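All protein chains but one are shown in place.
Each chain carries a letter (A and B) given by its place in the written order, and its residues are counted from 1.
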Amino acid sequence: MTAYLLRRILYALPILLGVNVITFVLFFMVNTPDDMARMNLGVKHVTQEAIDKWKAERGYDKPLLYNASVSGAKALTDTVFFEKSVSMFAFDFGRADDGRDIAREIKTRMGPSLAIALPVFAVGLAVNISFALLMVFFRASYLDFAGVVLCVAMMSISGLFYIIAGQYLVSKLWHLVPISGFAGGLDAFKFLVLPVAIGVVSGIGAGARWYRTLFLEEMGKDYVRTARAKGLAETAVLFRHVLKNALIPILTGAVVVIPLLFMGSLITESFFGIPGLGSYTIDAINAQDFAVVRAMVFLGSLLYIVGLVLTDISYTLVDPRIRLE
Amino acid sequence: MKSTSRPHRFLLLGTLSLLLSACDGAAWNSPYPAADQGKNILYTAFTGRPKHLDPAQSYTEDEAAFTAQVYQPPLQYHYLKRPYTLIPFAATEVPKARHFDASGRPLPQDADPAAVAYSVYDIHIRPGIRYQPHPAFAADASGKPRYFDLSPAELKNIDTLADFEQRGSRELTAADYVYQIKRLAHPHLHSPIFGLMSQYIAGLKDYAATLEKADKAKTGPWLDLRGYPLEGAQAVDRYTYRVKVKGKYPQFQYWLAMPFFSPIPWEADRFYSQPGLAEKNISLDWYPVGTGPYMLTENDPNRRMVLERNPNFGGETYPTEGEPGDRAAGLLADAGKPLPFIDKVVFTLEKETIPYWNKFLQGYYDASGIGSDNFDQAVQISGGEARLTEDMERQGIQLRTSVATSDMYMGFNLLDPTVGGYTDKARKLRQAISIAVDFEEFVSIFANGRGIAAQGPIPPGIFGYREGANPYVYDWVDGKPRRKPIEAAKKLLAEAGYPDGRDAATGKPLLIYLDTTSTGLGSKSRVDWLQKQFQKIDVQLVVRATDWNRFQDKIRKGNAQLFFFGWNADYPDPENFLFLLYGPQSRAKGGGENSANYDSPEFNHLFERMKNMDNGPERQALIDRMVDILRQDAPWIFGYHPKDFVLAHAWTYNRKPNQMANNALKYQRLDPVVREKMRARWNRPVLWPLLLTLVLLGLAVVPAWQGYKRHEKATAK
Partner (left out) sequence: MFQPVILWTDALIFLLLAAVTAFFVYARRQPHLRDPLRRVAQSRAGMVSMVVLAAYVAIGLLDSLHFRPALPGKPGAGVQYAVETLSVLDKLATPLRERNEKTYSAPFATHAYAKEVVELPDGREVRDFPRLKYGGAHLVDPEAWLSDVLVRTLKAETLALATWLLAALALCAWLAHRNAGSLSTTWRAVWRGETPIPWRAGLLTLGLLLLLVFPALALSTHYHVLGTDKVGQDVLFQTLKSVRTGLVIGTLTTLVMLPFAVLLGIMAGYFRGWIDDLIQYLYTTLNSIPGVLLIAAAVLMMQVWMESNPDLFDTVAARADARLFFLCAILGVTSWTGLCRLLRGEALKLREMEYIQAAHAFGVSHWRIIGRHLLPNVMHIVLITVVMDFSGLVLAEAVLSYVGVGVDPTMQSWGNMINSARLEMARDPMVWWTLAAAFLFMFALVLFANLFADTVRDAFDPRTRR
């Protein structure tokens, strides 16, 4: 187990390095450091000296990938890429272009992001599974058919519509919750109800349908037929056998996502004005804040890899036959 | 088995808790804590984190919303009087410049500007002004500064400025103003006005070099500017300082009303320079230190920023005189009362206009600028006069308008081979396009009437503006300008060598390239509209949309052909507008602000004469001539001057739009009792949808339950 984990971590390093190279190349093809400086120094009265000074202070005055002016290993290390990457692996994300410490910002924004993502995930899972079970229970009846049609219809609606309609009806017309915003502590409840509800509802279509397929597949297996032949009640079959066995794909499918919940939801957060990591990312894209984008990409990749490892581990926990080697 | 009903129970629980949470008294949709109900708090919004609150760096309007309340420059604009008048703020009076020639002899006020070698301003400040309470002034029992040498252990417990337990204050001195002027040249600060000011303030340029050297040689983290004298700014005594300006520069007075020239106590600089504080976002950019009416006590740029009344502020009262009509409008009801009126101002982050507007309508913001798309709901334009809709009048909302001191214009690049140049043909082409692009329609579609089509570069309210039409684009009919018919434009186009939009020589269609940053909302419709305008004269408009950086780059290199730009006045003087077309300011050639790269020798000459003149008939005559040259050469399609509309609820008082003064908060007053009543009336929750959802869910459960029972029986058999 330990050996496996160690290997996975070692395996993660080249991936993270690759991610780093890709973002770096992409971003600096877009923005020269001069552009970044100009963006930051404002619109009126910007001189070239001010730009050079800004670059020097933030370490953008070196060559990007290869420094031809020095020889040996230094040609590779005395570059913007090397210096910015090394610190990244030590979780030192540096400062955003506006001077704020990125690690600190990520820490404070994680809370609001999770406050939305976790309930959406947990409630969504519960609702979807219940709905799917209901459909499977009434399989091949008009209820099942109606359920499937509803699912397909719901998953054919763009997520943007759910948000726009929800915000318009619930907040603007019915005055039930604040239109947007966020507060800490218990006050957060009234701000979170609507985005969470919308998040859950917009996920029902695809989710419930997927679980229904899983359950149906399980229903078709021999052991279920045997159980039924033994005269077990339908509900007992459903819960004791089907649900239990289908839990493996459900669980492993869910585990991959859990770490990524930290990244927040881009669209929901920006619609509802929630100061989480999702809106942080969007703002960074719009402001072309390279340091933040890099940090978020790095974080996202890292969490993705963590998710993969967790999935493997959860496999062994659910199914003792599988061993990690 | 009861498990199938689990999700419904879950939903029920959710609804119940929602109902419970609503019982704390506040309306369900109130975004504020219930505890703040009924307090003398003004609610407003900010759209993004103000990047700099350090007065040496802050330049943008969203930053000024904070800095103008916290800092106290020597001068300010009168809140009510128009045209804009400078009055003392921290100073005892508006300083008069004394002029000297090269050998140091004093010159009379009306001396030839060319003879003036330097001007001197002596600024006296009021004694007894005190700084807001701040840890930088905190002293221990022995009188030594308490927080100047923070140990790592002490730093560990510090997260925000509020975590410093002790605070202190001290009296404002003239030296603090001098300290700030020196900071403009600080090597780490990149003050946006350093370039400009180093042309004017004596010795500032060399001073920057001195500081650069000193900065490299210094041992600690702090560069004490007090040890380095600056020729152009010196403290004369405790309450007087002297600024020496090269040549004659009457506009310098206006700069003295901007936060750039506010006082910064050396203690604050020393305090914030300690290592470890900047990492915790404790810096002058986050927590300004000032003597103004408010102080910034909470700064969470991801959510909200809070200004609270500065307990040490005093001595200023509400103005007793204003424009005619101000008394009738109730703007003088509070005359003579001490400022400020409001205890606390809460700025909430509101990145998008829609929630901002909706919350305003629900009474959760006390005032709102109006986004164009909400405008029909708010305001009707009749006979050029804006009125509120009946809906909003019923809500008691008040509307205040003023023409902004800004230009929104489309510039031609005069260096471009097609649209540029100073030949008669080129001029006619530009004039033809100026006629074709109907800015009256633009204003009515995209700004919902919030603007007036411009007749020249100088907006109303600025000296030099004259009522009258641009004779090359408009006819004067019935005392109003009327845009020339499109046939006139076609005729000009033909004379310019493009009959029917085709090059007379080659027959090729005329293509005009517009460079823009068309990202974000509404851009597509704007592009469509512009193409429609050019089609009127059979010219094909090609829109090249790009991101902001590339666009800037193109403008800088002079590669653009036609572009859309705006300019907000720094100060209410025609020089601040006309310099945008002054040849040596050419952006492509000199990196200046003249993006059209317009360079007319006559205009340049007149500008140099006009620049340093005092307002008067002679200056007006020069400006008239300059505007006429511009109208004929048409380097800009003059576009429009936007109008600022401010909507405020019935419970707010003393609101008057003021383009120049950003420190308007201290004059405002509100009635929280009325606000509470109105909010409750406007925000009654509508409950039937909730009930309906529950009923529907119930209806869905019943057949499911029955089906389940039937199923159960069937399998049991």
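One rule holds for everything that comes next: a contact is a pair of C-beta atoms (placed from the backbone, for glycine too) under 8 Å apart; a residue touches a chain by one contact, two chains touch by 3 or more.
A quick note: this is a predicted structure, and the numbers were derived from the prediction, not measured.
Note that of A:Y4, A:F27 or A:F239, the residue touching the chain absent from this view is A:F27.
Within the full complex, the residue among A:P63, A:G159 or A:P249 touching the omitted chain is A:G159.
Seen across the whole complex, the unshown chain contacts chain B at 353-354, 357-358, 371, 373-374, 376-377, 380-383, 391, 441, 444-446, 502, 507-509, 511, 518-529, 532, 540, 542-547, 550.
For chain A, the residues touching the chain absent from view are 14-15, 18-19, 22-23, 26-27, 29-30, 152-153, 155-161, 164, 168, 217, 220, 263, 266-267, 281-282, 285-286, 288, 293, 296-297, 300-301, 304-305.
The rule is short, and it goes like this: only the chains that are shown with their structure count from here on.
Note for the complex: chain A touches chain B at residues 31, 35, 38-42, 44-48, 50, 53-54, 57, 98-101, 104, 108-109, 123, 126-127, 130-131, 133-134, 137-138, 141, 143, 169-183, 187, 189-191, 193, 233-236, 239, 270-271, 273, 275, 279, 288.
Put simply, chain B touches chain A in their complex at residues 1, 3-4, 6-7, 10, 14, 17-18, 21, 27-31, 33, 49, 51, 59-60, 187-188, 190, 192-193, 195-196, 278-281, 283, 285, 302-303, 348-352, 355, 358-359, 362, 364, 548-549, 552-553, 591, 593, 683-686, 689-690, 703-704, 707-708, 711-712, 715-716.
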